[in-house]
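Of the protein chains in this complex, all but one are displayed in their positions.
== chain A ==
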């Protein structure tokens, strides 16, 4: 962005250690960073790399179990300094007292959190919450504070801010809530905003809007931003400079264009290589299609949905919520169907209905020749041995009190293939090897495995009975991009080997493209588009698919800039179309 501007924050040789039950653990190791005014610095790295800890220490937000060494020099925007900090314009955050820290938080540096729905207090209006920061840092009358809140809400793009200022958080959508959180961070006009994964909890289409807003923060407010993310697309879209962190250290620092075009460090190269791109899966799909028998098309499909409708009962006196509305699709034997859609589009509901976890309320859903509409659990229980299920969150999908071997043996024991987990151990070892986990991992407890390992064990459990159908509900969305790449590869390999049909649910088009033979796009409970990867992603017909595709940030700053323009044009078209109709 600039060369002549002053430095807002400079981190020098920061070291942070945590006291844990297993002794001391160092999270940040000799990190030195600088952020200039009006610059966006992205800190990328996988979970546990120390990026969040580094960013949080800028606000002095480390937990009590942490000890820090080094210096974080933060400049005061108005040159006033924190109260009691003397005449200095710069403060070393690590040496400030709690009172001085309160002084700089909000006015010199503020934070945007990952999950907008938990960052806002549900029992206060958003206006009150924005004004809270003002009240903490100066004297404002009620009317002044409200006027300021209305002003800032308008500037972050909340329509009709005079009315909305009195709304409660639940009256806003997820993206709007994140706008409110950003407004809260901006209201005192700090020199620096720390944004911790600001778009991770949002849908791709909303993410693009929030990234636009953050860019405007930089351009219009002149705010420097420290952006913490694991999404390389987001980095390419927003960042001016990128710092790559690995195991507590900054391994590479460069401006965004250089980093993406010419990464120096090995880790950076591998990290960039593991980001899935659209179009990667096309070759694989063609190869698999050609390998299939000719009469494959005529075989009975594993899953047939026609006019499938799933409605959740509403509260007394209110209508139910229709999650899935008249969806038709089929999954043939040995085929991977990718189901894409934003949150609330009904994609998980469809997966759960096939697994018999959610009741079908209308239409027809045939799973392995069993009609699910009105099926009894007793009848379906036998069918369950032919269905595997992989859940989204690897942290909670294992019983924390059972070893991995016991967990993987569970389906074998339940369906009588083994009397107890010990008898099943030989088969469990085979399964663990199939998902490339050492046999000895069977004796560990789930918390002793990392997220990627747990997800692999979850795959082992799902394929234990060699099912004809596997339902994978966002199996990689809780994983780091590097780990995700390996889990996806493993999934593809297992699918080749065992030949099960699969429903692969994801919000990430690139991930689905990598694996799926066909892609179905869901939007507000309706199936808007279905076809092979090249059909849907190459020439999307439905406007929603087009927008979804255009919103997906690609890990290349130059290409992303042009895509941004394309998206803007698309949105303008849509707005015009909506205006005329």
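Just so it is clear, a contact is a pair of C-beta atoms (placed from the backbone, for glycine too) under 8 Å apart; a residue touches a chain by one contact, two chains touch by 3 or more; residues count from 1.
Here, contacts and distances are computed from a predicted model.
Name of the non-displayed chain as stated in its UniProt record, restricted to "Alpha-D-ribose 1-methylphosphonate 5-phosphate C-P lyase", "Acetolactate synthase", "Stress responsive A/B Barrel Domain" or "Peptide ABC transporter permease": "Peptide ABC transporter permease". From the options A:7, A:32, A:258 or A:436, the residue with contact to the unseen chain in the full assembly is A:436.
Among A:107, A:125, A:253 or A:385, only A:385 touches the chain that is left out of the view. Across the entire complex, the residue among A:11, A:27 or A:431 in touch with the chain not shown is A:27.
Looking at A:118, A:306 or A:562, the residue that reaches the missing chain in the full complex is A:118. Within the complete assembly, residues 15-27, 29, 46-50, 52-53, 56, 61-63, 65-69, 113-114, 118, 196, 246-249, 266-267, 269-271, 273-274, 355-357, 381-382, 384-385, 387, 389, 391-393, 396-402, 407, 410-411, 414-415, 436-440, 443-444, 447-453, 458, 461, 480, 482-483, 485-486, 489-490, 493 of chain A touch the chain that is not shown.
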